[in-house]
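The block that comes next holds subunit A.
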Amino acid sequence: MSSDKTVLMDGAGIKRALTRIAHEVLERNKGVSDIVLIGIRSGGAFLADGIAQQISVIEGGEVPVGAVDITLYRDDCSGQLPHQAVGKTEIPFSLEGKKVILVDDVLYTGRTIRAAMDALMDFGRPRCIQLAVLIDRGHRELPIRADFVGRNVPTSLKENVQVIFDETNQPLEVVLEK
Partner candidate 1 sequence: MNLLIKNGRVIDPSQNIDDVLDVIVENGLVKEIGKGLKAPSGAEIIDATGKYVVPGLIDMHVHLRDPGLEYKEDIISGTKAAVVGGFTSVCCMPNTKPTIDNKAIASYIINKAKTEGFCNVFPVGSITYGLSGERMSEMGELMESGCVGVSDDGKPVNNSELMMRALQYAAGIGIMVISHAEELELVGEGTMNEGYTSTELGLKGIPRVAEDIATARETLLAEYTGSPIHIAHVSTKGAVRIIREAKARGVKVTCETAPHYFTLTDDAVRGYNTNAKMNPPLREADDVAAIKEGLRDGTIDAIATDHAPHHLDEKDVEFNVALNGIIGLETSLPLSLKLVDDGVLTLNQLVAAMSCQPSKILSLNRGALTTGAIADITLIDPSVEWVVEADKLASKSKNSPFLGWTMKGAAVVTVVGGKVVHRR
Partner candidate 2 sequence: MAEFKHKHIIALRDLSKEDIELLISTAESMREINNRDIKKVPTLRGKTIINLFYEASTRTRTSFEIAGKRLSADTVNITTSSSSATKGETLSDTALNLLAMKPDIIVMRHSVSGSHYFLANKVNCSIINAGDGAHEHPSQGLLDMLTMKDRYGRLDGLKVAIVGDITHSRVARSNIQGLTKLGSSVFLAGPPTMLPPGVEKLGNVTVCSSMNEALQDADVVMMLRIQQERQGKTLMPNAREYSRYFGLNPNNIKLAKPNAIVMHPGPINRGVEMSSSTVDGEQSWILKQVENGVAVRMAMLYHVCGGEMGE
């Protein structure tokens, strides 16, 4: 099968987008107080680290970063596919009263976000959850929208959007496969 690959964003472009998201997060929330970043494994967790870095460059100080694995909260668990490994959920702090910035790489049907929100609720009652994504490719199946978007990319259902990371988990590029 031949697949056409188009590079939508390169490393520098991704970095600019993350920097902009960091600024928007700070602006919307009027600073870093009570903000925590939770990345969705695996891509979102890497991006959450990137956004956290930018925030500390802009504002100084550390933002707590956690990661959530949504495998156990998926809505397609009951059956047809072999179960894959379960990644680690690492939220070593309470979410009670926090402003959670949930980070994912590509927003598509919204089902992953639904699962991630269910998972977060099991860790306490955050004051709010905001969603930051690098790419929004459309085709939502649930009433979910992102608060911060790196880039909107209109796609067809046959296409696939992927964020590629290098071995140190730094984002390399975003590719569109047909």
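The definition used in the following text is that a residue touches a chain if its C-beta (ideal position, glycine included) is under 8 Å from a C-beta of that chain, and two chains touch if they have at least 3 such contacts; residues count from 1.
Per the selection procedure, all candidates are chains of the complex that A comes from, given by their letters.
No experiment lies behind these values; they were computed from the predicted model shown.
Visitor: Any copy counts here: identify which of 1 or 2 touches subunit A within this complex.
Guide: Contact with subunit A is made by candidate 2.
Visitor: Candidate 2 touches which residues of subunit A in the complex?
Guide: 69, 72-74, 77-90, 118-119, 122-124
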